[in-house]
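Omission of a single protein chain aside, the complex is shown with its protein chains in their original locations.
A, B and C label the chains in the order they appear, each numbered from 1.
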């Protein structure tokens, strides 16, 4: 089990109702971590439309969650 | 014969030593008018490298000089 | 990959109005003959709907890191003297300045190319989101579809 903080932005924050939550996870990778969060909050975004970042850098979905890390699921961006 | 004013700019003005001269010409077209000016002032520019304007608008070398008009021989430009 | 010449490459987020005068002056160089800039302003319409204003939210630490990567990529790809981008976060009215990009270079090709590269990549990659308000209905978050992507969830 790893303890991680999850960050939510924009419509993902609206859907979860929170901008940050601490969770204990047994997920083997970040894809599994997203599946848990999507199930817990009823998130409709397919993982293919999102990117994931760990500790302030983009990461691969296949990476395992690091103990104590901060993980963000990034919906399509609309800056500029 | 037509009476026209010739305008010289940049290195053409340096070569002729004047920015404007009034001439009487029997030239059939602006190409002939340039040939006369080139011969009179020893201008080295081949006509192919120049453009010509009459009364403030670009013109074709084949146009006849208009009585009372202002004709400019335009060396390659270097603005911007 | 980074710039091999000495060259300013900088990305910032701004929480208050962007003052472009000093930003532009920061790119002046005696060897630079060309300067190109881009500004993104808040339009009064989007996708046919009347916009009353908007708010930008960023994942700040990642946005700054990714934005900095983009300006350094531009400095490595194009022979520029300097390239700088500032993106606004927070509330903005119609007509407000959302993003500014400036690039100086010896010649104009590099200045235009760097400026264009930065704004295109910022829009694609930097984690900033637009929350748009309308005069004809409720506000919403914008999450553009990528080409060929599945439809956005309701």
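Quick notes on this one:
Heads up, the rule we're going with is that contacts are C-beta pairs under 8 Å (C-beta built on N, C-alpha and C of every residue); 3 or more make two chains touch, one makes a residue touch a chain.
Being a predicted model, the structure only gives us computed values, none of them experimental.
Contacts of the undisplayed chain with visible chains (whole complex): B, C. Which of C:8, C:37, C:61 or C:140 touches the hidden chain is settled by the complete complex: it is C:37.
Touch with the hidden chain on the side of chain C covers residues 21, 28, 30-45, 94-95, 104, 106, 108, 111-112, 115-116, 119. Touch with the hidden chain on the side of chain B covers residues 7, 9-11, 14, 43-46, 48-49, 53, 56-58, 72, 74-80.
What we mean here is this: only the chains that are shown with their structure count from here on.
Per-chain Cα centroids separate chain A from chain C by 25 Å.
Centre-to-centre spacing of chain B and chain C amounts to 50 Å, using the average Cα coordinate of each chain.
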